[in-house]
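A single protein chain has been omitted; all remaining protein chains appear in their positions.
== chain A ==
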């Protein structure tokens, strides 16, 4: 989060057809997206940092994508009809994952089957494109991407605002400082670990309570 260098959205495209992979890649690049293509749902999950075994066993915590993912994925666009894991299966797995469910998913299909379309939309797909996909279809992607980019910032802002409404000015100031410290510490986490010191631990957490008015 908050990496200034990343101004492009990164889309993960999934399709078992080599022709369609080439086509979707070109469509996305022409629309100024960064693209990664894979030829199966299982490879897509692998890329997203999710291993299939983890999702079948509820007691095993999901592998955090931050450990495996080098690059953030802002949208997944997948073909529906694929051998093994279908696009629908992939959609379900993404939406069932606590770490991945906020990633918008778009389904593509060469077949116009209303029940298929509604099933996908009900499962959380943002859009359903009929193949062959065109540049004009890709224009529909941007609002979904803009929503998620600003969503994270809004969520943080909203939480801040909610808290502030019930706090004294002094508490607000304390919270603000703590929050800034935390933000800094998460950015400097690697550095802190290397130094053998965590800024969070050196700062006692009960500070907020002792200053209640």
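Annotations
Note that a residue touches a chain if its C-beta (ideal position, glycine included) is under 8 Å from a C-beta of that chain, and two chains touch if they have at least 3 such contacts; residues count from 1.
Convention: contacts and distances are computed from a predicted model.
The subunit not displayed here is recorded in UniProt as "Histidine-containing phosphotransfer protein", chosen from "Auxin signaling f-box 2-like protein", "MICOS complex subunit MIC60", "Ribosomal protein L35A" or "Histidine-containing phosphotransfer protein". The chain omitted from view is touched by exactly one of A:23, A:121 or A:145, namely A:23. When the omitted chain is restored, the residue from A:8, A:110 or A:139 that touches it is A:110.
For chain A, the residues touching the absent chain in the complete assembly are 17-20, 22-23, 26-27, 29-30, 81, 110, 131-132, 134-135.
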